[in-house]
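One chain of protein is taken out of this complex; the other chains stay put.
Lettered A, B and C in written order, each chain numbered from 1.
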Amino acid sequence: MKIGFIGLGQMGSAMAANLLKAGHDVTVYNRSRDKAEALVGEGAKIAATVAEACHGEAVFTMLANDDALSAVVHGEGGVLASLHKNAIHISSSTISVALSERLTKEHAAAGQRFVAAPVFGRPEAAAAAKLFIAASGEPGAIAAVAPLFEAIGQHTFVLGEEPKSANLVKLSGNFLIASVIESLGEAMALVEKGGVDRHEYLDLLTSTLFNAPVYKTYGGLIADRKFKPAGFAAPLGQKDIRLALAAGEALNVPLPLASLLRDRFLTLLAHGGEDLDWSAVGALAAMDAGLGD
Amino acid sequence: MKIGFIGLGQMGSAMAANLLKAGHDVTVYNRSRDKAEALVGEGAKIAATVAEACHGEAVFTMLANDDALSAVVHGEGGVLASLHKNAIHISSSTISVALSERLTKEHAAAGQRFVAAPVFGRPEAAAAAKLFIAASGEPGAIAAVAPLFEAIGQHTFVLGEEPKSANLVKLSGNFLIASVIESLGEAMALVEKGGVDRHEYLDLLTSTLFNAPVYKTYGGLIADRKFKPAGFAAPLGQKDIRLALAAGEALNVPLPLASLLRDRFLTLLAHGGEDLDWSAVGALAAMDAGLGD
Amino acid sequence: MKIGFIGLGQMGSAMAANLLKAGHDVTVYNRSRDKAEALVGEGAKIAATVAEACHGEAVFTMLANDDALSAVVHGEGGVLASLHKNAIHISSSTISVALSERLTKEHAAAGQRFVAAPVFGRPEAAAAAKLFIAASGEPGAIAAVAPLFEAIGQHTFVLGEEPKSANLVKLSGNFLIASVIESLGEAMALVEKGGVDRHEYLDLLTSTLFNAPVYKTYGGLIADRKFKPAGFAAPLGQKDIRLALAAGEALNVPLPLASLLRDRFLTLLAHGGEDLDWSAVGALAAMDAGLGD
Partner (left out) sequence: MKIGFIGLGQMGSAMAANLLKAGHDVTVYNRSRDKAEALVGEGAKIAATVAEACHGEAVFTMLANDDALSAVVHGEGGVLASLHKNAIHISSSTISVALSERLTKEHAAAGQRFVAAPVFGRPEAAAAAKLFIAASGEPGAIAAVAPLFEAIGQHTFVLGEEPKSANLVKLSGNFLIASVIESLGEAMALVEKGGVDRHEYLDLLTSTLFNAPVYKTYGGLIADRKFKPAGFAAPLGQKDIRLALAAGEALNVPLPLASLLRDRFLTLLAHGGEDLDWSAVGALAAMDAGLGD
């Protein structure tokens, strides 16, 4: 397929590379051009503007937040103004439910199609084309882009016809991961202050009831106090919890554990955590308990 | 080995049955005699008193809480008064760190040995001899009872020489499970009120990042709203969170997520949850959100 | 002074009436005209449009939230487009810090002046001209409108030259009141379930350490379970806690008690609390404890 790809961060670059590898004709755009140039060797064409990336059958966007996505979608030369009739905007960014609802309406009004397709997985999974994709939108549109999902992920879950459903599920998924981080942080602070080695403890957990990758990955980072480089930076985690809370607020769903996470992320950011992996939230319980690093 | 087994609830009965199956000579005691009699067919001898269950090389205790354990250990004819010199009390109950410390001293003073060996796993795992055992105590004592652990579990983690370490780890483990329940409860309330089917949602979660038994088991119970019969009753969950908080208090370790769970369990108990499985805590977020059933 | 007044809810109507009583020439505007007409007998002129209320030396706005204020300020015929050079926009609404910052810039760019002057006090205090005013903005502007503040309040606190300071203080003040509501709700649930009459209990509190109007007013409403009619409706309370949290988020200030309040308000709203006084949050602890009505 002839497609565009906008947003070449760690995740986006890996996804675009896998689309190229699968034989698709990909025109890439990134605000800072060097990241686009890095993909030329793999066959990418470079777009000088957002509009130039919107001339194919579909365009992926993979950006950091609502503002970044809105900046490329709205306004002159944006995705909305540039995409052909019936072409598909595949939004893989983790964005608010509110923005997803807005884009659904706007693309429909412009005769275009909108598919929400946020992904689960860290940069290593993106590089290995092992992402999980949560997709929602009009069935015909999802069928049309299925080959693209196959190129970047190991499985696609279709979650109905309203694009916002996939965005809500993505936000809730990140909330669940952050909950694992917090719970491990508290449990490790407790047993460590009680005299148990935190690595031995994690080994027990992940060999028994908690033998899931999410416990191994984040538990390992917390036990090692290894929060740099960030696979997923703390401000992104904070944003996702904020969006989950906002979605809950719009629906009158109280989320006390998400509220706790909100405050944990703000504490982390107030103490210079901007550049740390979001798993650094898992070290705050130990700090509260007076344990040194 | 010639051993005793005191406390024949769902878990204890299954463990005692597996000890018999492995060829050990087991004398069982339970306050209500009918549960002891149910094991006679599998080769158990029945003790009419606690003391009669304490004449072997070791005695297991598997009781509901501190009070129940203290009732069989202390006082006339109790475990402390009845166990032979050098014999081993294997405490598999989920008890407080404080009681574990006390028993460690008391058994030492009586010339006996004390091993804390709480187990991880629900009744089905106990029946299948697939428990995980967290054991701590004097290395010689642990080595002596290793064959017993093999008869009831799939793996034993040795956590050092202080019995209380295993108790602390057990409490923290139950805290982690309860955290999973709470986080799933909140996530499901959010997506359900947003229009996503909770069973489909759980399927996505457990096929991807959360493909651990703990998410499948508890997620399934929450999605099904199936809290009876209780595999692990709400009052036991509440007790364990209380003990984890008490351990944190003794060590000056704040545990905000455990505090949230504490209040959830009390809400559940205040609304007639005594007989429900502890996963019913995972339905409270939906109730707060005004979702029916 | 010749002034305008936009927004004639319970609070705004009482403030406008007191401005008229003090002899000011007041042109009033309200979306539904009947509330404006009710003030004609007290000497008010009626504006048919927002613009007509903006032809004096100053214009008050007293609206329910950011959206309502923005609706009258921005766009054709709005306050920004209509106010004379050097005239003063006095914003008494409880709005976000972010909107206050935006209006400060916009009015300056239009050659107008902006004073934030949110008020403390319930409708009865507004009627009695006993409000407390928290005012911030350029000193000359504040001096110019001081006679207006005297007409509606018992005291004005000047909080510096940045309008947003007064908005932040207002939000924090409502947070403090909501904290009183929550703390009284929990304390009353506890003593009531323990057998103490909640009215006797409140009498003890308010005769001793808690002899402040805020404890008497809200404690009385909670003890009486009298949440209708709403002096300050639950959705407004929810909004203010949201804005306090948003202000904290912009400044990286975690606010766990505000987070708890957030979830309480959502629970209330999810259970039909739209029309109740915000003190109804003080009945939720009793509900969680299983206490009837």
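Keep in mind that, in the parts below, a contact is a pair of C-beta atoms (placed from the backbone, for glycine too) under 8 Å apart; a residue touches a chain by one contact, two chains touch by 3 or more.
Treat the numbers as computed from the prediction; the structure is a model and nothing was measured.
Between the chain not shown and the residues C:A48, C:A108 or C:L204, the one that touches is C:L204.
The chain that is not drawn here is touched, among residues C:R33, C:H55, C:H74 or C:K193, by C:K193.
One chain is missing from the display, and on subunit A it is touched by residues 256, 263, 266-267, 270-271, 288-290. In the full complex, subunit B contacts the hidden chain through residues 242, 245, 248-249, 252-256, 259-260, 262-264, 266-267, 269-270. Residues touching the missing chain, restricted to subunit C, are 97, 120-121, 132, 134, 155, 157, 159-160, 162, 164-165, 168-169, 172-173, 175-177, 179-180, 182-184, 186-187, 189-191, 193-196, 200-201, 203-205, 207-215, 244, 247-248, 251-258, 260, 285, 288-290 (touch as defined at the top).
Operating definition for what follows: only the chains that are shown with their structure count from here on.
When each chain is reduced to the average of its Cα atoms, C sits farthest from subunit B.
Shared residue numbers account for over half of those found at the interface formed by subunit A and subunit B, and the copies are therefore classed as meeting with the same residues.
Chain geometry summary: the mean Cα position of subunit A and that of subunit C are 39 Å apart. Centroids built from CA atoms put subunit C at 52 Å from subunit B.
One simple way to say how far apart two chains are is to compare their mean CA positions; for subunit A and subunit B this gives 38 Å. Shared interface positions of subunit A, i.e. residues touching 2 or more other chains, are given as 248, 252-256, 260.
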